[in-house]
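Here we show just some of the chains, and they stay where they sit in the whole.
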Amino acid sequence: MPTTTWNRHHVLSLADFTAAEYDTVLQTAASFQEVLSRRTKKVPTLQGHVVANLFFEPSTRTRSSFELAAKRLSADILNFAAATSSMTKGETILDTAKTYLAMGTDIMVIRHKEAGVPNAIAAEMDRLGVRVSVLNAGDGQHEHPSQALLDLFTICTLIDPAHPRLELLKGKKIAIVGDILHSRVARSNIWSLTASGAQVHLAAPPTLLPKLFAQYIFEESEGAQDLTKVQKSENTNQEFIISSSPSSPSSPSSPTSHSQNRQLFLHWHLEPALQDADFVMTLRLQKERMTAHLLPSLREYHHMFGITRTKLQLCKPNVKVLHPGPVNRGVEISSELMDDPEFSLIQSQVTSGVAVRMALLYLLGSGKTSAIQN
Amino acid sequence: MPTTTWNRHHVLSLADFTAAEYDTVLQTAASFQEVLSRRTKKVPTLQGHVVANLFFEPSTRTRSSFELAAKRLSADILNFAAATSSMTKGETILDTAKTYLAMGTDIMVIRHKEAGVPNAIAAEMDRLGVRVSVLNAGDGQHEHPSQALLDLFTICTLIDPAHPRLELLKGKKIAIVGDILHSRVARSNIWSLTASGAQVHLAAPPTLLPKLFAQYIFEESEGAQDLTKVQKSENTNQEFIISSSPSSPSSPSSPTSHSQNRQLFLHWHLEPALQDADFVMTLRLQKERMTAHLLPSLREYHHMFGITRTKLQLCKPNVKVLHPGPVNRGVEISSELMDDPEFSLIQSQVTSGVAVRMALLYLLGSGKTSAIQN
C-alpha cells in the first residue's frame, strides 16, 4: 500500500486535485485491483464503518459499484433511494444528511440531479466539526469525479499495469466525443486529463458544446487562424490553453508542474479530434436532448459523431475506446465496436470502478483506520 | 451489560411496560451507546440471526435505523417493502409474515398503516408456538414504541449519561405539542412518560386532540374549575389521572409504584403547556390534515403551536426540544431553533435511535444468545 500522505477529507471535484493526489488514488486502486484478483476478494479495512449511499437521483450502475466497493472493504452500507423514500417530505436535503450523520455514518456517497448538493452537504459537515467524509457520485451537470478517476485508472493501467501514474498520459492525444455540454463525466475528465499533460480534444455538435468554450473553437474549415487564447478558470488559478492546432503543445515540464499548462482543443467535427488519437472517450447521449431540439435525429447523430471501426482508422493503430455506460448501442458507438475487445475498454472501466471506489473509500476512511490488512 | 431479567417476547405497545422493563431497555441501550463510540462499532451478538424489516408502510428513517442496529449486532437483514413488492397479491399479511417465518426469521420488525397489524402477527406466531419476536415499528395511529423509548433514552441520558433510568423524570414537566390525535408517537410517549412520574402536558388545537381526552380538558380561560377526573384505560388496569392544575401532583411513591398515578394534562393553547416545562416534544404535522380541514393554515398553526425561541422563554431556562422527524421547518418548529444545539435534541434522538433499537433487538434475541461480546 502506498504511504503517500492524503489530507483530503471530501472528494467533490477534480478541479483542485494535485498530481500527488491523482497518483495516490491510482496506486491505491492498483493495490485493490490486486486484492480483487485473490480468491477471497475482501479486506477488513473498514469493518464497523458505515457508508451511506444517498442517491437522490436514481442510479443502479454507480450505486452497485460503490456498494460492492464498500462491501469488499467490510463496511456496513445504508442505501437511501429518494424515489422510494418517505423522507425529504418537508425536510431539507441537509436535514436528511444530518439524520444519516446522527445515525453514525462515516462516509456519505451522494448523487443529486442538482449541481452543488455534495458541496453543500460537505460544507455543512465541516461547519458542524464532524469527521464525516462526502464523496460526490455525480451532481447535476457539474462533476462525477469517481467516474473520471476510474477512466484515468483504466487508461493508465493499460499503459503500465503495475505502476499507474498521471505522467503516463503526457503527450497522449485523447478525444472526448459527444454531449459535452450536459456531461458531468466530461467536466471531471477534462480536469484530470488536462492535468496529466495529455492533449484533450473535445468534439461535439455546436449545440452540445458549452457556450463558454464556443468562442474559442477551432474550426479548420474556416482556415488556420491563430485562435490560441488563454482563459482564466473561474474556480482555480489554473489556466486553460486552448490552442488552434496540435502543433503547439506545451513545452516539456517537470512532473510537479504538469498542471500549469492545460491543453484543450475544441472541434465541431469528429475527424480532427480522432486524428492520431490514442484514446477516444464517448459520452452517453441523453435521449431527452432530442425532444429539446438540440439534435436532428439519432441516426444523423450517429452518422456524424458515432464511433465506428471505420472512423477509428483515423486514430493511432492501437487506439482504445471508452464509454461511461450505459451505452445506446448504435448511437454513440456502433454495436460491433462496443463488443470488440481489441478496441473497447468498456468492461475494464466497470472493473476499474470497483477498485477506484475502494481506493477512495479507503483513503477517506484511513484517518480512522490503520492500513489494508488481509 | 445489565443482568436484569427480560421476559418479554414481543414489543408491541408500551401500555403494559413495567418500570423494570423501561430501566432494562435504558441500561442496555447505554451499553450499546458505549459500543458505538468505539472505533469498531460492531458486536457479534446476533450473528447468524435473521431480522426481517417488514415495512408495509414506507419509511426510510426508521427502517435505516433498525437496519443499522441489526447490522451492528451482526445480524442478517431481509428488507421487505410493500410498495415495490409482488407479494401480498392475494395472500394475507399473516401469510406474508408466515413466509418470512418459514425462511428462518428470528425477529420481525413491522410497520403498517393499520393499527393492530403487529399485534395480529405476534398473536399468530404465538398460536403457532414459534419463537419469533415481533417488534412494532409503528402501526397506524396506535403506537410506535421504539420511538418513545428512544425519546425516553435521549432525555434520561441528558440527565445522567452513565445511568439512564425512569425515575430521573419524576416531577419533570414535559409538554407534547401538535397533532396528538393522529400521532402514534404521542400515544407511546404518553405511556412511557406518565409511567416515569413526569407531568405530561398535551397541547393541541381542539381538532387534533383525541375526543376521548376532550371532555377532560383544562381550559384556563374558563376559570379554575375542579375538572380532576379519573379515567379507566380500556386496555390495562392502570389509571390516568387528568388533573386540573400542576398544583396537584401525585404523592411521592416508591420506584415500583411509579406507574400507579399517571398525570396527564390537556390544553387547547400552547402557553400553559410550555410554562416551566423541562422538555418540549413536538410532533410531525401531516400536511394532509390541512386538506381534511382540521387546520386553518400552516402559517396560523405555526403562529399558535409552532415552537420558537421566543415561546421557549416560558419554559425552564435549560429546556430542550425534541421532534421525531422529519421536521417541517417553520411549521412545528422554527428553522433557527431546530439548528440550535443549545435547545435541540433532534440529532441526539437519531443517534439514540440506533442504540435503543440495538437494545431491543438484543433483548428480544437474547433468549437464543448468551451476552454481548466484543
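A few remarks follow.
Which chain is which? They are A and B, in the order written, and residues in each are numbered from 1.
The criterion applied here is as follows: a residue touches a chain if its C-beta (ideal position, glycine included) is under 8 Å from a C-beta of that chain, and two chains touch if they have at least 3 such contacts.
Since this is a predicted model, take the numbers as computed values, not measurements.
This structure file shows 2 copies of a single chain, while the whole complex it describes contains 3 copies.
Note that in this section only the chains that are shown with their structure count from here on.
Measuring from the averaged C-alpha position of chain A to that of chain B gives a distance of 45 Å. Taken in their complex, chain B has these residues touching chain A: 36, 38-42, 58-61, 64-65, 67-68, 71-72, 81, 83-84, 287, 325-329, 331, 347-351, 353-354. Looking at the complex, you find that chain A touches chain B at residues 47-50, 76, 78, 80, 84-92, 95-96, 98-104, 368-369.
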